[in-house]
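Here the complex is missing one protein chain, while the rest keep their positions.
Per-chain residue numbering starts at 1, and chain names A and B are given in the order in which the chains are listed.
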Amino acid sequence: MSGPSTYEPKYAAAKWMDKRLPIIRMGADFMTFPSPRNLNYWYTFGGILALCLVVQILSGVILAMHYVADVDKAFASVQRIRRDVPFGWLLQSMHAVGASMFFLAVYMHMFRGLYYGSYKAPREVIWILGCAIYLVMMATAFLGYTLPWGQMSFWGATVITGFFGAVPVVGESLQEWLLGGYSVDNATLNRFFALHYLLPFVLAGLVGLHVWALHHVGQNNPIGISEKTKEDTLAFHPFYTVKDAFAIAAFLVIFAIFLFYLPDALGHADNYIEADPLKTPAHIVPEWYFLPFYAILRAVPDKLAGILLMLGAIIVLFILPWLDTHKVRSMRFRPIARWFFIFFIFFCFVLGWCGAGTPDDIAVPFGKNSGITFYRVSQIATVYYFAYFLVILPVLGLIEKPLKRPDSITKAVLGDGKHGETLAPAE
Amino acid sequence: MAFKTPKNILLGTVLVVTSISGMAFAAGGGVHGDYKMKHPDWSFKGATGTYDRAAAQRGYQVYREVCAACHSLKYVAFRHLGDKGAPFYLEDYPNPSDNPYVKNFAADWQVADIDSETGDEIERPGIPADYFPDPFPNEPAARASNGGALPPDLSSMVKARGNGADYLYNLLVSYDVPKPADVELTPGLHWNPVMEGHKIAMASPLSDDLVSYEPVEIIDHGKSKIVDAPPATVEQMASDVTQFLAWTADPKLEQRKSIGLMTIIYLLILSILLFLSYKRVWRDVKH
Partner (left out) sequence: MSDSSTTHATTEPEDGSKRDFIFLATGATAAAGAAAIGWPLVAQMGKAADTLAAGSIEIDLSKIAVGQQLKMLWRGKPVFVRHRTKAEIETAENTDISDCPDPETDNERLVPDNNGNLRPEFLVMVGVCTHFGCVPVGEAGEFDGWYCPCHGSHYDTSGRIRKGPAPKNMEIPPYVFVNENVIKVG
């Protein structure tokens, strides 16, 4: 939907620049980009995520100025940041809480994409780039969590690098190559720091491609019907800049509540203990945003199978555009799929809950001392997770009858026959 | 539709936030079944809570006279005691190194050093820039003096345990809870219902009147105030040292909360203004 550029340079300097590097044109086209007029608040998470990335990169670069990547000094350097560096406590908390906020927003963004069918043609590449962004985010978060060199950092790194040890034949060599030693040690910490600094810029590059692809094919919208006329769209600025800005401010309120009043609520107490290779913490669990995958990992009793399953849970997202073949994008018009989608969200939460629990503990009690263990619950939820993508969506694609859809966005918004309203922003 | 979605988002956000907080809190707690955790009303809890200066000052005394025999506080420097928000902060001494309390306390400790002339290992009185000295020269020495157990560093102890202030307080006051008959203790271990696994190498550290409290002077809203010494019961000392260690674990708590309040008020105002701008921009547009 990126039609011909409507930008016309007004001043001589702007004209001069436009002939050489049309960067002002690029910005202007970005601002005037025609967006569907019916985007709701779920569509503001893209802007929120852009802000999250900026916050993480800014605070991260600053922390790197004070952090020391050395097993003997890393923990102490973080303590120094929290105690002695001017505003270090604020920046360190901002980075740690910011990671959680980033994932909170990315999950909202992904659920939105799933519900409104934003992965369907012609937006497959946007979706795949989004999955790649999510994957790099997970890698970055994991690497970053190692850096404070607390107990959870150390044991998290030990467990996750252990995944690579499960690869047949070469597993052990691969794991040791990754660690640069027999175990998580100084070499590991240093390379994790280097990669943790690098990946966010890879992330920024991927985000650039994600947005480029979005601007090439145009935004999806809640009814999933493509824009047909100019009436269907509004200029990105000021309509969506102001809406996104409002959403960002509201999101920052939640961010600030965590940052200033619950800075440790999303972390683990054990990470305030310096890494000790001789003692594993009693309850070793990943950060909340990894819990569903952790539950899938533990849902099968075999090491390799667990890892493959967990990997599969992410890979299945990449191929989703070809699994869901239904011609209607938005679940607003797919009454059956909508229910399955609601169950899907429910089971994602169930998986998270199982990830936090101990597998053999009773999750759903029946009478005294008996009931369903977290292990069994996570198996049920894992089956649903995969069934949703591999069975339910493909089958519904063939059989589901959609509801009657409006002809266009404008008709959906205005109803038939209402005209004459202006599309210019109010002064 | 315009009103439906913001509500959905709000609902969704609340749901997600509460469930992730729930998941994060889920792990924890290994208290023995018969013991009921006490939950003192800590002054530093809540959105506007601050440290109880008098209690934290007494807590310093408990740490100095009791805990410091075995436990280090290695990330805390003497000068920290005189920082803004710290137990011994004085407005007249913005530079904590000049604070008379800090100077006296520092000089009261012996700090290991190297004689710059001879290269010999020496001990000298501390200065404000020094960190609290480790009671043991190294880890094997610490283990050797404590029956093989390593006394943990206390700098961040209150943050290093779930619900750390309550944990620490209850650990210290629950030594007199009788051991269940079926529990066998190896020599050198003690029964404690709050400790993970209920067996602890540390013998009961506190007993009534172990330290002699003196009245402390605190500055309350710019006015000097003398706080009388309470009786040095185990509960009192446990509560005081918890106040002190809560401060060592989170020395910026008071700045954090006051900046947080301003930030949130600001963000709420900004949100309202942006919402009004949004309504204005979209005034004539149906969507």
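One rule holds for everything that comes next: contacts are C-beta pairs under 8 Å (C-beta built on N, C-alpha and C of every residue); 3 or more make two chains touch, one makes a residue touch a chain.
Bear in mind that the values here come from a model prediction, so they are computed numbers and not experimental data.
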{"item": "Visible chains in contact with the missing one", "value": "A, B"}
{"item": "Among B:Val66, B:Ala149, B:Ala229 or B:Leu270, the residue in touch with the chain that has been omitted", "value": "B:Leu270"}
{"item": "Touch criterion as defined above, residue of A:Gly88, A:Gly165, A:Gly306 or A:Gly355 at the omitted chain", "value": "A:Gly88"}
{"item": "Positions on chain A contacted by the hidden chain, ascending", "value": "6, 32, 34, 37, 58, 62, 65-66, 80, 83-88, 90-91, 229-231, 233-235, 237-238, 245, 408, 410-411, 419-425, 427"}
{"item": "Hidden partner chain, residues of chain B it touches", "value": "77, 79-80, 83, 95-97, 117, 127-130, 266-267, 269-270, 273-274, 276-277, 280"}
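Here, only the chains that are shown with their structure count from here on.
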{"item": "Complex contacts: residues of chain A adjacent to chain B", "value": "37-42, 76, 79-80, 82-83, 89-90, 93, 100, 104, 107-108, 234, 238-239, 242-243, 245-246, 249-250, 252-254, 256-257, 259-270, 272-274, 282-283, 285, 288-289, 291, 349, 352-353, 355-357, 413-414, 418, 421-426"}
{"item": "Chain B residues within the chain A interface of the complex", "value": "1, 5-6, 8-9, 12-13, 16-17, 19-21, 23-28, 30, 47, 75-76, 80, 152-153, 155-156, 159-162, 164, 196, 249, 251-252, 255-257, 259-261, 263-264, 267-268, 270-271, 274-275, 277-278, 280-287"}
